[in-house]
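Shown here: the complex without one of its protein chains, the others still in place.
This part shows chain A:
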Amino acid sequence: MSLHRPSMRGRARADRGPLLLTALVVFVAVLITAAVPPLIDRRADRAVAEAVSAAGDAAGMTAQVPFDAETPGYPRVRRPNSATVADGYAGSAQQLLNPTLRSVFGPPVVSVSSSDLELRTGGLPGRTLRLVYVGEPASLTWTDGSPPAQDPSRGEERAGPAPWPVSVGLSEAASEVLGLSTGDRVRTEDREGGRVELRISGIYRAQNPSDQVWKVQPQLLEPAVFTDTRGITTSFTSVLLSADSLPDGRLATAPTDMDVTIEFRPTAGSISRDNAPVVIDSLVELGAGSGVAQDEGPAIDFNTRLSGVLERILDQIAVATALAIVLLGAVLVAVGLALALTADLLTRRRGGVLTGLRRRGASLPGLWAELAVESVLVTLLAGGAAALVVRLLIDELSLAWSLPVLFVAVVGPPTVAVLAAARATNHRAAPANRSARRTLAVTRQLRRITTEVAVLLAAVGAYTALSQRGIATNNGAAASLLPALAPSLVAVSGGILLLRILPPALTGFLRPAGRLRGSLPLLAASRAGATAGRVLPLVLIVTSCALAVFALSVRATASGSGPVAPDARPLAGALADGLRDLALVAGLLLMALAVLALVIGALGSAPERGETAARLRTLGLTVADTRWICLGELLPVALAGGLVGWMLGRVLASRAVGLLSLRVLNDLPADPALVVPVITYVPVVLLIVTVVLVAAVESSLRRRERLGQVLRA
């Protein structure tokens, strides 16, 4: 089998338009399908980090321990090592974390705090204080006085009569709010009326207010002050204990009035989409053992909302990924149909040449090989260029979703062309015997019905799978393919059904058109009936329009408003942006494919239309009349395809709101109402405008041609 290179070059030169169109479709399809999966993966990881960061305190974990429990009945003593004891609790709590949690959380921050004390000095009510020890905070500047200290003579001694004086430090803000300064002695009372005397050792300022310590105990820096509607002010202030004054604070307050809080914060970037499920499991496991006394130490009670934060963002990522897969599936199906259509266009242009070659003895495998070389070159150039662009732009590439596009682009054109050539040269394809012709027609009908039924069954199966199982985003693309293709297959099925309805409906219009006096309605209806029967353009118009409306409506619904609970955490950041961008790009591409389908369909039917126009012009029809016939021929297909596609897309989008759980994206309690944006009408308008332009261009070309030469051709 030898390839005839001059023929190959000649064909490529003659059909460079359709070949460029094929290359463009491949380029755009590979660009999207190769870039989106890695982008979604990358942004999903970033979304986890963003969600943890945005959750703030909710992403942290606290461990509560009663401070240095005393044995009832024994006299209370001052323990100078109280700070060491508190730090020891932190070590114990950290020991309870498994390696995953230890890798996730940074070093714990230990704080010891008393219960609330009411400030009695000054006579003003509503001033609540709390004694707080947070170790030795770094970057603390004492603007007045000195850190709290102990009386070195006390050592470890039994508690004497109250009040037991406690040395504390005050922040500058607290000093101002409470009107206290260094050296002041103030009297406070606990809930039981026990007196605690405080001595202000100094005033401090934090050099780095964003330090983790101050996040754990923010009132050490800034008192919380509230004024109610009656003008009564209430303040809550924490005063600072040092390691030296902590033993005094412990002794000054009631035995159960001080707690140790150990605060864990996740370190930045330590939780990704991959390890988040393990973190959730670890937290659940930790929570199960929480509050149970350990062999050597107190019971530690862990509290965290991090697992809830992670579960929510993982759910949102799953929905976002599922939606991305559905959109990629939509692009794949529409691009596949568009490539089949360009292959059909190439075949129509080359039909005569290829049939001639076949009749002169060219073998079908030889023809296929020649055409395959061309399609491989076109696909490699376009696909390679797209892959290169993706690699340069995002430094990553995933061709798994591009493979179907590349396969169809390589195999489609030669196969369609060779099958057409084989049919044209097969004597059995047009038998002289009328009965054999009828049998052949029935066989063709059955073959077509079988294909259509197969597509419809696939659509039903995919839709059922989507309804029952959803899209498994963590089991790989293969497991998700069928449900992900559900909207696309339903859209294709809609196109097939319209294909069954529209031609007879238009042919049915012939009768009323025939009753009219003029010729144009009858001629337009007759041509429209013939054009509407062409499978690929109509199916692609319906499919593309439906999926464009679906993508744009889902985008608007997912990013739309609606009542959001105060504590709701809608998906935000790069992943949300990526999803919106993908839906928009997919919507625009699908719109373009709908227009492309109409244009290629018009190009495909142009020879027949031209021939009919030429015949009618010999009867006295004017060029202007042929423009109306062209409009009347293409407009029903464009309008019916566009409108049916729009309605189908709207139905698909409304079903997708529930099936794809779009409420999860916005953390809504119920499914949001479908938002159908104005842009969804654009495909229908574009199709109508395209028909008008096609008719105008054809009319202009027809005006320039010599009818005698057309008839001769």
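Just so we're on the same page, contacts are C-beta pairs under 8 Å (C-beta built on N, C-alpha and C of every residue); 3 or more make two chains touch, one makes a residue touch a chain; residues count from 1.
Rule of thumb we're sticking to: contacts and distances are computed from a predicted model.
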item: Which of "ABC transporter ATP-binding protein", "Cytochrome c oxidase subunit 4B", "Nitrite reductase small subunit NirD" or "Outer membrane lipid asymmetry maintenance protein MlaD" matches, in UniProt, the chain that is not displayed; value: "ABC transporter ATP-binding protein"
item: Listed residues A:Gln95, A:Thr622 or A:Ser700, member touching the removed chain; value: A:Thr622
item: Positions on chain A where the hidden chain makes contact; value: 507, 510, 514-515, 517-519, 522-523, 526-527, 529-530, 612, 615-623, 703, 706-709, 711-712
